[in-house]
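Missing here is one protein chain; the remaining ones are kept as they sit in the complex.
Right after this comes chain A.
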Amino acid sequence: MWKFTVRRILIMIPQIILLSVLIFIMAKMMPGDALSGLIDPNIDPETIAEQREKLGLNDPWHIQYANWVKDLFQGDLGMSFRYKMPVTELIGQRLANTVWLSLLTLVLIYAISIPLGLISGRYNDTWLDRVITGYTYIGFATPLFIFALVMLWFFGFTLGWFPTGGSVQPGVESGTFEYVMNRIYHMLLPALSMALITTVSTVQYLRNEIIDTKQKDFILTARAKGASESRIYNRHILRNSLLPIAAFFGYEITGLIGGTVFVESIFSYPGMGQLFLESIVQRDYSVATSLTLLFGIATILGALLSDIILSLVDPRIRIK
């Protein structure tokens, strides 16, 4: 088990290096650089050139890359020109917001997909299954940002049931129970919007897994032993079908990253996703590259998590 995990973690090192090189190259190819946002148009070009030289922006790319990585290791992600503060500090504030939003979304995703997938798979080709499958098709066809806008307009503005922006109501004292509830209240609509759309792939996946497992030979063996239908579902089909879903958990996180970018922007929720879109629109160079790097690392970690979960729950992979 440990050997497997260690080996799996070691594989990540070249992945992360490759990721950082790619991000660095893409960042270099973007118009503008770390300076362009900072510059006051009134400063004369000579001073700018001087600054460029001083900041090392005229060095060959590999030296620039080495410096960038060195700074990364020291926790220096550069300065945000828009917020006039270190990127580390800026992201730090928002990281927690995004993590909480993602966690709530994950809980909702499973709370929706597991029962729906189970029902749909067990009673496949009944009207109940058709209703659920119909929902998944709608979910697949609806772009998240449009759905989120509709949710915001309907539940936020028209009905006024939910706040339409922010992560907490100003004035609520942090640390109190009321504060926690207020934050959940603010997260609920964006999380629900995201969950209702992203969960459909898990519903479909689970449904197919169950239909697949239902036809496996070992189900016949169980039936031939005299196991009742409910026991067959609870003991034999459920575990075998949930296994790939559990393994998918890490990748689910990856999917959420894309979702938060839209949803946070639409609900003006101060998280990393919102910051990311903003930083691109406003050419906030260091913020954009840092966030891309973070998202990339989160994706790699998600895949790692999936593999570790799978190796824990599947005896065929489990290494003693």
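FYI, contacts are C-beta pairs under 8 Å (C-beta built on N, C-alpha and C of every residue); 3 or more make two chains touch, one makes a residue touch a chain; residues count from 1.
Convention: contacts and distances are computed from a predicted model.
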item: Options "Cytochrome P450", "Sarcosine oxidase subunit delta", "RNA polymerase sigma-70 factor (ECF subfamily)" or "Dipeptide/oligopeptide/nickel ABC transporter ATP-binding protein": UniProt name of the undisplayed chain; value: "Dipeptide/oligopeptide/nickel ABC transporter ATP-binding protein"
item: Sole contact to the chain not displayed, among A:28, A:62, A:130 or A:239; value: A:239
item: Selected residue (touches chain absent from view) among A:67, A:126, A:169 or A:221; value: A:221
item: Chain A, residues in touch with the chain not shown (by the definition above); value: 216-218, 220-229, 231, 235-236, 239-240, 243, 314-316
